[in-house]
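Shown here: the complex without one of its protein chains, the others still in place.
Moving on, here comes subunit A:
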Amino acid sequence: MFQILKRTFVTSNSYVPRLTALPNGLRVLTHHIPSISGTTGVWVNSGSRYEFEHTNGVAHFLEHLMCRRAERESGGKIASRLEYLGAQLNAYTSKEISAFYLFHNWSSHPEMLRLLANLITKPEITKQVISSERNNILSEKDQVESILDEQINILMHQACFGASTLGRTILGTESTITNMRAKHLHDYHQKNFIAPRMIVAAAGPCEHERVVDLSRELFSNLKTKQTMVESVQEKRQLRFPFKGVFRQRKLYIPISQMPVAHYALLFPSVGWKDFHQCLIERIIQTNFGNFQTNITSFTNRVLQSQLALDYNPIMYPYRETGIWSFSAVSNPKAVKGFVTEFIKELEELSSSPNITNILNAKNSLKLSFILHRNNTFQFCEEATKYVFMSNRPPPLQEIFDQIDQISLNEISKYALYWLNGLKSFCYIGPETDIHSIYNIIYPNY
């Protein structure tokens, strides 16, 4: 029996993304995929690290106002139209990116891009909408901060980046949210939502030239450079010009009611500026594995000795810096054993890395690069990241070649640098003999 049917799919990574820079600096990125649906969005190189201390949270606040406008504008007509078409509007703010995107049936692409352009270039910032949105943001902040993992994430960034903008939260503090004024939002928009820092991205059955033409028409009124003048207070803060410098910190928060310990070892990362080094960090990350998807020899040792209930090596890469974190959850008595096992593994990597394990890690890493391009949104998300980093989305094969070129020697050197260099440690959980743990982590403690 042999039957052939026709069907449409999101298909291949072999289709190459296309990038065009418009005269005003706006970049248009498309990825042709022969599907029925697709993603259209605008990615902006802004985010919480471009905020001042007294306006911490403004990027996230602005994102809320832009999306809420879709619900209010024309008596809710935009929202009704999106609902009717089944198109889904989403947005997020991170430390370095603000993104606004729509998943939709591709036939409505021009209408969707028009809508996004309208929301992003002409935000409605009035006292009325700010005060109505403020409570939503405060309750979102409460919800986020009630999640232990989020609290740990915030603590990790505070420990490593201290008072610099990367050490602050994305949502802001209660005080900055409460005191957010229209001027702060206006200023932030004027400064950061400028053409050279924006990318219009589309993935689906798109024709590059049509998206470029439409973007040229819709985003022509964007500013081409920053024209804002900073206040005296802001100028003073510019002595810390958004630079994230990794610092060595020890953070110990004993909470007797907690049944298990949550802790993280933190190392400096090179960030996106050096992609090659970034790949080395990722190979080391993959070599450690995790309980969910990547059981490695290290994972098996941890499981067999019951050293951790869960652990996860995560990278937080930013433009020129970052954190390589190794967070774990353990019974309090097992923390010391787990940290010892981790340092032992890092020492092994620095002296004689196991070639089989490294090859396995390289394979897993390649697979994860492919799996991060699994739907039209991810195509846009990945490609824009590379365009912000190097003004070019590299083909997968190029990334794979770079991974293959990384030698055992380079991995050893990197592991040694982490062993002997700066590192931070955060601990939240029941009281424990923290000094004995510090003794393992810091040789000269």
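The working rule: a residue touches a chain if its C-beta (ideal position, glycine included) is under 8 Å from a C-beta of that chain, and two chains touch if they have at least 3 such contacts; residues count from 1.
In this section, contacts and distances are computed from a predicted model.
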| item | value |
| --- | --- |
| Options "Small GTP-binding domain containing protein", "Roadblock/LAMTOR2 domain-containing protein", "Protein wntless" or "Metalloprotease": UniProt name of the undisplayed chain | "Metalloprotease" |
| Which of A:Ile36, A:Ile255 or A:Leu408 contacts the chain that the document leaves out | A:Ile36 |
| Selected from A:Ser269, A:Ser364, A:Thr384 or A:Ser424 as touching the chain missing from the view | A:Ser364 |
| Sole contact to the chain not displayed, among A:Leu82, A:Leu113, A:Val129 or A:Ile284 | A:Leu82 |
| Which of A:Val44, A:Leu102, A:Val212 or A:Val387 contacts the chain that the document leaves out | A:Leu102 |
| For subunit A, residues in touch with the removed chain | 1-14, 34-37, 67, 70-71, 78-80, 82-90, 102-105, 140, 143, 291, 293-297, 300, 303-304, 306, 309-310, 356, 359-360, 363-364, 366-367, 370-371, 374-376, 396-397 |
